[in-house]
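Missing here is one protein chain; the remaining ones are kept as they sit in the complex.
Order as written gives the chain letters A and B; numbering starts at 1 within each chain.
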Amino acid sequence: MTKTQLSEPAEILVKSICARYKNDEHELINILHELQHELGHLPAELQSAVAHELHIPVSKIYGVVSFYSFFTMLPKGKYQISVCLGTACYVRGGELVLEEFKRRLNIKTGETTKDGVFSLSCIRCVGACGLAPVVTIGEKVYGRVSPQQVRRIIDEYLMLEEG
Amino acid sequence: MIKITIDQKTVSVPRGTTILEAAEKAGIDIPTLCHMKLHDMNIENKPGGCRICVVEVNGRRNLTPSCCTEVEEGMMINTHSMRVINARRTVLELILSDHPAECLTCAKSGDCELQRMAHRLGIREIHCKGEQSAYRIDNSPAIIRDPDKCIMCRRCEMMCNEVQTVGVLSAVHRGFNSVVSPAFEKDLMHSECTFCGQCLAVCPTGALTEVDETTSVVRAISDREKVVVVQTAPAVRAALGEEFGYQAGTVVTGKMVAALRRLGFNYVFDTDFAADLTIMEEGTELLQRLNAFLKGDKSVKLPILTSCCPAWVKFFEHQFPELIDIPSTARSPQQMFGSIAKTYLAEKLGVDRKNMIVVSIMPCVAKKYERGRDEFYVDGNPDVDIVLTTRELAHLIKLCNIDLTTLPEEDFDEPLGQSTGAGVLFGTTGGVIEAAVRTAYEIQTGKALPRINFEELRGMEGFRKAIVDFDGLELNIGIAHGLGNARKLLEDIEQGKSHFHAIEIMSCPGGCIGGGGQPYHHGNADILMKRQHALYTEDELKVIRKSHENPDILKLYAEFLGKPLSEKSHKLLHTNYFNRKAE
Partner (left out) sequence: MTKTHIFVCGGIGCRAMESEQLRKNFQREILVRGLSDEVQVVTTGCFGFCEKGPLVKILPDQTFYVQVSPDDAAEIVSEHIIHQRKVERLLYIDPETRKRVTESKDMDFYKRQFRIALRNCGVIDPDNIEEYIARDGYSAIAKCLTEYTPEKVIDIVKKSGLRGRGGGGFPTGLKWEITRKSENSQKYVVCNADEGDPGAFMDRSILEGDPHSVIEAMAICGYCIGADKGLIYIRAEYPLAIKRLKRALQQAVDTGLLGRDILGTGFNFEIEIRYGAGAFVCGEETALIHSMEGCRGEPTFKPPFPSVEGYMGKPTNVNNVETFANIPVIINKGAEWFSAIGTEKSKGTKVFALAGKINNVGLIEVPMGTTLREIIYDIGGGIKDGKKFKAVQTGGPSGGCLSEKYLDTPIDYDNLIEAGSMMGSGGMIVLDENDCMVSIAKFYLGFTLDESCGKCAPCRIGNKRLYEKLDKITSGEGTMEDLVRLKSLSLVIKDTSLCGLGQSSPNPVLSTLTNFYDEYVAHVKEKKCPSKQCKDLINFTIIEDKCTGCTLCFRNCPVEAISGEKSKIHHIHQDKCIKCGLCYSKCKFEAILIE
């Protein structure tokens, strides 16, 4: 079996973050948060490295990573599109917006486009129910989004990509 | 004491008793599925997840799981109201709706707790069919994992993490997609799994089973060009009978030998013989290291650890690679047997090793993995060709229409069939070290043992220690069974806190009698106690009870090996270990 090695900087990062939490296994979720914040995702070899530092089985870490929806093992796209499917957005057509994004980007929820530009997810209530249905891309919040606006929103970022 | 009423019966039970336990006391058998408690062994699984054991408690809004609800004064409990029965059946139907209906062809058929529960609750139809989980089957040399059949009872996870501290299995994902799996859904073969098999020993369904090799045995026996030799491990004889309706603890050695002969094996030998051989090698190694140590040789490390358990070997190779020079280099009895069979015996019989098939009957699934390790192959030919578990042997006997109960008692064949009481003890926790002490004492002191039984080494405590007086020299002996207990000992050694001279370690709770390949105990620890008792009785009945007095062993050394730890012995009976940390 070939084993993917963790890059040296990533390994140093794992060690320093774990050390900051005194290699305490109870801090696992905080540690994973920090690592994902720094590296964008939590690949298998990274989890193994954390397991090594905290002296816990890697299966436990994978059990945790795969339990929480916030954690991801796959890199996310440059622009992370989140369609709110909180109840308010749902009853105001959030699902249609999500469908349109899926159709236009040709990916499923939770996936990233091949070029790595967009990833698509749905979220539950951002608290902007007055603007339902809501879509967020990074920090930006789009309110009262209709399916026909979807193309324009995507183009906005594609143009940004092309400079 | 707390007084409660269950199904109109009033019982008084101590505080802290669960409804399930109280009901048992009142003669009420509440069905359970995920719950498992091995009394006296400190092993308990009660996640409260299957919800089969729910009962109605007056004044409570919802049904409550009896396995994890402690009794309270004046509780009124109904275990079989319409509401309870309906709920129980519906929940079981739900579980079955996400379980393949493959009972007819499932390895666990007849031994499956889920199947039994469906029968007990009278499920005739599944009303809530829907999507079923679909996972890949994980085939390893020893264990087959079929996650489609997992019902999330979490017993295996508890065994793997809390009892064995191997930590390979964990619940992963969540909701309908949750399942117990190794990290990243990797195969067991690519994990730190020791193949101890305790996961499958407790799995209520066919989600975890051993690799079935009975057909390979039938094929080998049918091959006229092959000489097929079988060896049977000590713990097998104390449990095989259970598969044929005998009470737990019934020793069926003679009938087993007769059955093996009727199956068509050319030679029926005893792993106990190899166990005696192990004692010669390991005991001598112990004394050699001990005496050097006592003389102040700083290069010698103590304690010496036993090495007959393959799961234990794989455990320390993964988890404590820096200690790989501490365990005895002696191979396990299975591998010693294979090695001797394909050299000494093959020579005697004039058979080429390639035409000899060595089959082992083991209480263990890790032995299936062990036999396949590269170092136990000579020119591409393995020392041991096929390993069957006790359960597989029972299936094979039934497959070949043999009624074990009516068979006469027969003896093992010569020259690898004679064994001593010491060899038999290998099947239980404390047995290997007791056998070693019997021999080492006499060799070291040159005196006859004042007593043969070492009660201080016996028992079911997970970790035991004893001081054995070697005619003035006090030896500190440690005994651990269950890898979690072994881990504690190893951590002490790592930190230089260990004061033991010798330690026996067996992976499975109870030792080999509780091995992953034994007839299922279904959570009944009494069965293990009875098997243990049976082995001690078997020892008592033997005329020769010390390994170094086994005449065939003495003959083997005289004719072939020379002496313990000779060059030939080293080549054939010893091994080395590998750092598997990076794997």
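We take it that contacts are C-beta pairs under 8 Å (C-beta built on N, C-alpha and C of every residue); 3 or more make two chains touch, one makes a residue touch a chain.
All values derive from a computational prediction rather than experimental measurement.
For the chain that does not appear, the touching partners among the shown chains are A, B. Touch with the chain that is not drawn comes from one residue among B:Thr5, B:Ser97, B:Gln288 or B:Asn524, which is B:Ser97. If you put the hidden chain back, the residue from B:His39, B:Arg83, B:Arg136 or B:Arg219 that touches it is B:Arg83.
Residue in contact with the omitted chain (choice from A:Ile17, A:Leu46, A:Ala88 or A:Ile153): A:Ala88.
Against the chain not shown here, subunit A presents residues 25-30, 32-33, 60, 63-64, 67-71, 85-88, 90-93, 96, 99-100, 103, 123-132, 134, 141-143, 146-148, 151.
Although one chain is not drawn, its touching partners on subunit B can still be listed: residues 47-51, 54, 62-63, 65, 68-70, 83, 86-87, 90-91, 94-95, 97-98, 127-128, 130-131, 151-152, 171, 173-178.
Note that only the chains that are shown with their structure count from here on.
Note on chain placement: the centre of subunit A and the centre of subunit B lie 44 Å apart, centres being C-alpha means. Those residues of subunit A whose C-beta lies close enough to touch subunit B in the complex are 1, 3, 44, 47-48, 56-63, 66-67.
Listed in rising order, the residues of subunit B touching subunit A in the complex are 161, 166-174, 181-184, 190-192, 582-583.
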